[in-house]
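First the structure, then my questions, so here it is.
Just one protein chain is left out here, and the rest sit where they should.
This part shows chain A:
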Amino acid sequence: MRSNKVGWLLLAPTIVVLALFGIVPFIYVLYVGFHQWNPFGANPSMIYNGANNFRRLVFDAEFLTAIWYTLKFALFAVLSEVVIGYFLAQLFMREFPGKGFFRTIHTLPLIVAPIVVGSVWRLMTTPSIGVIPYYLRTWFGFDLNIGRDPNAAFILTVIMDIWHWTPLVTLTLLAALVSLPKEPFEQAEIDGASRSQIFWHITLPMIRPAILATVFIRLMDALRTVDEVWMLTGGGPGAATRYIGLHIWKVVFPKTDYGYGSAISLIVLYLTLVMCWLLYVALVAPRRDARKVA
């Protein structure tokens, strides 16, 4: 009984902070989401409008487009980061000259602020002054203009995200690989298992929790990306890179449509939770069920 009290006492500061900065704002956003509220409207006060904001977004082409592009962005970015990150982690498991230097260089993007990443990529990709358009034109005769080509802009935002966040995936998977026991691999080799069999039946299942955690973190980040893309393309050309985080920012801040922006935020939160849950069910639940059966 006494230890329970001490436990609660020790937890109290965290609970208070969590309540103040997590739960209270969430409840407020929930409250605002059921109101029409634009302080620059003819009537600047909050007007209760039931579920109208949520009904409106179902038919809002801009919102649906933003969701679609965001999902595409998240899928390509996270998948590429996991694949490249895994190969880099495997590379760092081996010894090669200059490994320490390469590992340090490779980790540097992680410490750069997203807004700076966006600025640097903008400088590198601006036609006429950017190094990337210059070499693409010189070597391949390809004119890269992210202000006019929606596909190029989309691909560049994905590449920028991969450049920025793959090191995180590499480091996480490297930690997982380093901590694996040697015995199962030695046994598999003695039994004559091929490299692909070892990968699919031993390595992958054993690092699955690390992959899952990394994918969760990266997926949530990718779904709310704003700063980098804002700097690189401003959401353009057209709506090609107006991902949902940027869309919400534009609705809430310049447009000051607080009620509708809150409703979009809630729906995006819900979608993120559902996607994470689906991922969890797809990757973890079958394994757990298999264990139960065994």
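Please note the rule applied: a residue touches a chain if its C-beta (ideal position, glycine included) is under 8 Å from a C-beta of that chain, and two chains touch if they have at least 3 such contacts; residues count from 1.
By our rule, contacts and distances are computed from a predicted model.
**Q** Among "NH(3)-dependent NAD(+) synthetase", "Cysteine desulfurase", "Extracellular solute-binding protein" or "GvpL/GvpF family gas vesicle protein", find the name that the UniProt record gives to the complex chain excluded from display.
**A** Its UniProt record gives the name "Extracellular solute-binding protein".
**Q** Could you tell me which of A:G7, A:P25, A:G41 or A:P205 touches the chain that is not displayed?
**A** The one listed residue touching the chain not shown is A:G41.
**Q** Given the contact definition stated above, which residue among A:I129, A:L204 or A:L278 touches the chain not shown here?
**A** Touching the chain that is not displayed is residue A:I129.
**Q** Write the list of chain A residues that the hidden chain touches.
**A** 38-44, 62, 122, 126-129, 143, 145-148, 150, 233-242, 250-251, 253-257
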